[in-house]
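All remarks here apply to the structure that follows.
Every protein chain except one is present and positioned as in the full complex.
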């Protein structure tokens, strides 16, 4: 089979990966959470520092995934960071500065729910930053990440990809769901209206900022449960820790897979 | 019935409040979480600031309760703070300083998983602070809290009370539960060994720092589900927000009730 | 001599204290700076924490005095804090919060060039805060300071008092002095126009916030050199350190003296 065919298959099957039954999902999640606890114990023991970035459109499932990951972890060594919009002072400072203060110190696991990549996404599309600031970001971010890596931080980047119909469905559900009210944001309506701009921004971001040292992992997230399970598996498979259950943590490449530039032309990302 | 008898009844029934069925628990929690979402919308709208302090012995259920409260809230306006042990610099600074930076700004709900009351509990019992520092804390903390109140912060303080057998059971379970491994702390063994010192420290703390403006709410926490449900109800009943479901939020006073000095002599707290 | 007469004399002579010759001023300042170095060595050795607050109208001489104090001190253990106007986030936080982060840790000497008393002065007069915020400040600040004192911080408060003609002269000179350009502020014109409001605000501040534990020291500052010398002497005389030159550090009470409520009615403060 030629490579191209293989990809095609991924894409098609990717959308046809069968749903998990409630039992399998819950059973697997439980086991993965045990692995996460082992991971945390390991990182505390060896003074490791881990930073995980979650990106994706509105309603892609970032919150829910992060909640499953942190559910049974020690609150003292785990931090979830979801920064609001920059203050005036932030705006006049070095762009990365407001994130830098939350980088993990020894023993810490930090999860960024959205991140500096806001500049390549919402800030760019919604014109919250200038074109110059955008360009400057695109040419600096990889270097910046490499510095963090060299300093010993383990950095993983996940892009949760959802299709337009799925996004629409979720944004509508939110409006009805009394528990998801707070997620309804002034920016939501733009998510759909500016779908194509967001698509283009995503493509440019992935192409420019994907690299061998801080690669993007694409997670097909139309199915929340598959997305969560496979994202966690990918995470565990890329981090060392004692007593790892090697068979459990193999992610399904049809759901979570390292980005390749050809994904774009081949339509493997939602558009 | 004389007042004393009434209390006696509370105590006795308090221990005999029937367990909730899984359905009732989950149904009620779901409805309370909707109320919490309304509360958050209200506090964002009116630029309110809320701080909730959770205290209690090891394994009293602070983590679990906080998780239920925050489960469906906006991560950007909700912060859970569980500080580690003070650094050298912290130790040489004003005691409240390291907490002050996490106080809620407008629109924020902050939950302290343990708090400045560490000084009256673990730091006092384990001799992590001097007797002078302890005394100084006891004579300052109420004043300090009143200043926060006057500045417009809404401050609620919960003490989750568990009995010795229940603590013992939970600490043992933790050791076996693969998901609770991280909770096993070097300080746990002292929790039981120093049970009586902790009891005395708790009594002194409650008596000295309970007051009309920042009262302590005692939550009988041997039954986790009853504790969570009633703590949240108490919380909701003490904070204003639009469209409040008044009948839902009445806490059972046998589970969550304002501290009174007589509770101690009457044996209404675990000892 | 009756007490009143004694005060009267202070006031009158206070305005007639003869100027220092350049030689005496420089010689004395030099010796006082040596004492300051001894003080700093002592505070580093004993892990002391010192906070000094400088208040006074525009052009009262706060900057110049602070510069003389810090001139030969270790930059690493000395911090001068001159905060700009509060950010939006500051405004929605506990008022003292933005100052708290700069409180001295062990071994540190911190000098506040203006301080939380802005709320009683410029913020009140220029209506930068509400009447409620003003009231709340006036009723909290002493308590707050006492907490700092009890926590071991040494806190000294100086009010540099200048007369209207002197202020006018200095503000005019500034405009001409190429080195003082930056001091020319949008608020300056109000300093003179609102002289009486500032006078009243000062009186209320002094009366409400003077107390035995954190007293205000009034420094008559129409003569800059006398003001600097005597403020430093007062400072040194109130802080313990080894090898103190006791004769050198006696301040002239006609220049630097502890506030008394009667000063106001007796016209001992500029008005």
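Should a chain be cited, it is by its letter among A, B and C, assigned in written order, with residues numbered from 1 in that chain.
One rule holds for everything that comes next: a residue touches a chain if its C-beta (ideal position, glycine included) is under 8 Å from a C-beta of that chain, and two chains touch if they have at least 3 such contacts.
Source: prediction; values computed, not measured.
**Q** Among the options A:25, A:128, A:144 or A:195, which residue touches the chain absent from this view?
**A** In the full complex, the listed residue that touches the missing chain is A:144.
**Q** Among A:47, A:173, A:196 or A:242, choose the residue that contacts the chain missing from this document, as touch is defined above.
**A** Missing-chain contact among the listed residues: A:47.
**Q** Identify the residues of chain B touching the omitted chain, counting contacts across the whole complex.
**A** On the chain B side, contact with the omitted chain comes from 87-89.
**Q** To test your reading of the contact rule: which positions on chain C touch the chain that is missing from view?
**A** Where chain C meets the chain not shown: residues 30, 33-34, 37-38, 40-41, 44, 63, 66-67, 71-77, 80, 82-84, 113, 178-183.
**Q** Hey, which chain A residues sit against the chain that's not shown?
**A** The missing chain touches chain A at positions 47, 49, 89, 92-97, 100-101, 103, 105-107, 136, 139-140, 143-144, 147-148, 150-151, 153.
In the analysis below, only the chains that are shown with their structure count from here on.
**Q** Nearest chain to the global Cα centroid?
**A** B
**Q** Using Cα averages as centroids, what's the distance between chain B and chain C in whole Å?
**A** 42
**Q** Just give me the whole-number Å value for how far the CA centre of chain A lies from that of chain C.
**A** The separation of the two C-alpha centroids amounts to 53 Å.
**Q** Two-or-more-chain contact residues of chain C, please, as numbers and ranges.
**A** Touching at least two other chains: 89.
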